[in-house]
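Missing here: one protein chain of the complex. Every other protein chain is in place.
Then we have subunit A:
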Amino acid sequence: MSISRRSFLKGIVATSAATLVGPGLLNVAKAATADSAGQWKVSGSHWGAFRARVYAGKVQEIKPFEADKYPTEMLNGIKGIIYSPSRIRYPMVRYDWYLKRHKSDTTLRGDNRFIRVTWDEAIDLFYQELERVQTQYGPWALHAGQTGWRQTGQVHSCGNHMERAISMHGYSVKKVGDYSTGAGQTIMPYVLGTTEVYAQGTSWPLILENSKTIILWANDPVKNLQVGWNCETHESFAFLEQLKAKVANKEIRVISVDPVKTKTQNYLDCEHKYINPQTDVPFMLAIAHTLYKEKLYDKKFLDTYALGFEDFIPYVTGEGKDKVEKTPEWAEAICGVKADEIRDFARLMAKHRTQMLFGWAIQRQQHGEQPYWMGAVVAAMLGQIGLPGGGISYAHHYSSIGVPSTGAAGPGAFPRNPDKPDDRIHKNNDFKGYSSTIPVARWVDAIIEPGKVINANGAKITLPDIKMMVFSGCNPWHHHQDRNRMKQAFHKLETVVAVDFTWTATCRFSDIVLPACTQWERNDIDLYGSYSGRGIIAMQKLVDPLYQSKTDFEIFTMLARRFGKEKEYTQGKGEMAWVKELYDGCVAANKGKFEMPDFAKFWQDGWVDFGTGPNWTRQADFRKDPEINALGTPSGFIEIFSRKIDRYGYEDCQGHPMWFEKAERSHGGPGSDKHPIWLQSCHPNKRLHSQMCDSEEFRATYAVQGREPIYINAGDAKARGINDGDLVRVYNDRGQLLAGAVISENFPPGVARIEEGAWYGPTDNTIGAIDTYGDPNTLTLDKGSSQLAQATSANTCIVNYEKFTGEAPAVTSFGGPKEMA
């Protein structure tokens, strides 16, 4: 039989017609299955993806997305965000500012008296102030660079909108770094050649397969992996579950080095190595001492892959400038770990494959650069860097790091910058000798001491004289330290603009407050899994913007219209056009690698699944060929001694990792006689920073007498006559707050926790007024980590507390302002 392709193709057409009849029968029943009680839609959030049932214009019910096998209970708080009594309903202006504009009585900031204005008037005022500051002063007087954890969604990402619009009007002061990892991201490029804190880590399956010992160093992944920078997938929890089984079967030893028994420790049922707060560096120095003295360190690895060991080791052996040998006995007196236990710990690490997993808390303290650097030195001495299940990670608790990456491209974002860099109304780029970029946590210093010159990362920074600030989806009155110092600073500001959907303390201390809508009142698109790249999630608008709120896109379009840049700002595209453009860009970037449906199908399905990626080992390429795959350090090798940092000549961050006593420290440290309790303000278990604190019903699941919990030790409580559930006054020389006592066996003597993100609610606008809800940053220290990173030192904080007696003032944090007629 001979059939040519041509004749076959022609012949088959005749018979094909019959097969064309048929489809359509299967689809009939589909419409009938729609829920009679409303419509189900897909959306995403930092807390994960979900499906929401919308009925009668209201979100009725939230169900975890089916691909999320380990959803967080925080999904229960989402409805409460949308329908919170704290929502900003109308554009509002601070009463005194409305009367006197930039010449208002700024000591009244925080008195919470506001007046309602129309959108047009509010945007006019915003624009007039920008114009005034640019012409009367210049770009150095405007700081619109503070950005934070925003709501998710790549089209509406609020920082992008704010910065694009403000940049199209003129230049302004920018920031570098962030409040979470400021010290870590600054020191690690000198040591291991990347920020480390935001880099993908060794895949969990390889850790589970190869590690014999895992050290969780001040690290609580079970708590912190509930949230992600983009829409979180919670894929890590499958691996943590396997780890729990391996701990139970004694296949892997997990040791949590922490003053506190963490949620992760309790979940894994793993070992605990108690250590005094802020004393990780002495412990690590003593580990190095043992490794060196007992010849348990990998000399060959150090010779091949590291520089400066010989410049560092005299400091350990007591031949350095301070002539102090860093023996385990020396460390014991500071860190509270028995000398023999330190030796055993070092031997255990050297004996098997050991994976160190560091959290971020220990770099959010004074000299926060040191524990991170010293951790890398210990890892280098162990010689397991670049091996699967060995070495050191600084990020396995963040946004599913450790879940293998699919390698798929994400959707990009609405552009943050003007399309043409110099396309601005005000082209004045003269900062009059002030620095145009400042370390993120030093803006309050700038307001208080403009013109002061500080060291930062090898540079001299001249703090600018800031007169006006603009915030969007950013709550520094939660994340910055020392509220009463902030109050002082805000007395010096002429104008503050806040854009948000909810009445945060930042809004209370602002002059013009503009109501944005929540992320569930707009259409958007997001990456599903920041590091795993699991897929793309559709964020279908659940309900229309409530009250008079608008999307950030609309708000800043209105602003751009005031100075004739509306078209440049939007590129002539509306919300859905942008959503589709980001999706199509993603399709193009993934072409030939990942098949993606067209936009209509994606939007209907609610997501695209890229599956799972291949396993990967951090620094394996460097280990394989350190010459070609050099690290990003100045030398290309691991820098145990950094000549570059040494040249800066900083007293508080020298050429190699060192132990520095803190400005204040519990457990026998400076100031502990007066304020004996260390207050840790770690990331919350039932919020994302300050997000979701305004969700009433969900807050009620953890609040104590309507206040933020303070977790305390039973003995400490007893000594103060405090029972579980009592109101306590927590205080130091910087401030005071009310919180609700939770006595917990997880907390050792001298240690207390108030989770950051608790909303600040002072009784009034005066300096020193008690905080009625329990924001720990009422008490924290506002001091740069060192002259290197100038990062936040929030965890260097000691306090005392007592039972609160008398009539408790009402909580003022929630429910918005007093509206003036």
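We take it that a contact is a pair of C-beta atoms (placed from the backbone, for glycine too) under 8 Å apart; a residue touches a chain by one contact, two chains touch by 3 or more; residues count from 1.
In this section, contacts and distances are computed from a predicted model.
**Student:** One chain of this complex is missing from the view, so tell me which of "NADH-quinone oxidoreductase subunit K", "Sarcosine oxidase delta subunit", "Acyl-CoA dehydrogenase" or "Cytochrome c-type protein" is its UniProt name.
**Tutor:** From the choices "NADH-quinone oxidoreductase subunit K", "Sarcosine oxidase delta subunit", "Acyl-CoA dehydrogenase" or "Cytochrome c-type protein", the unshown chain carries the UniProt name "Cytochrome c-type protein".
**Student:** Out of A:76, A:128, A:194 or A:428, which touches the unshown chain?
**Tutor:** In the full complex, the listed residue that touches the missing chain is A:194.
**Student:** Of the listed residues A:317, A:548 or A:635, which contacts the missing chain in the full complex?
**Tutor:** Of all options in A:317, A:548 or A:635, contact with the hidden chain holds for A:635.
**Student:** Looking at A:67, A:576, A:589 or A:808, which makes contact with the chain not pictured?
**Tutor:** Final answer for the missing-chain contact: A:589.
**Student:** Just one of A:84, A:185, A:224 or A:384 touches the chain that is missing; which is it?
**Tutor:** Considering all chains, including the one not shown, the answer is A:185.
**Student:** For a quick check of understanding: of A:129, A:163 or A:298, which residue touches the chain that isn't displayed?
**Tutor:** A:163
**Student:** Residue-wise, where is subunit A in contact with the chain that is not depicted?
**Tutor:** Residues 1, 3-10, 12-13, 16, 21, 145, 147, 154, 159-160, 163, 174-176, 178, 185, 188-190, 193-200, 229, 307, 405, 409-410, 412-413, 415-417, 421, 435-437, 458-459, 530-531, 589, 591-595, 614, 626-628, 630-636, 643-644, 647 of subunit A touch the chain absent from view.
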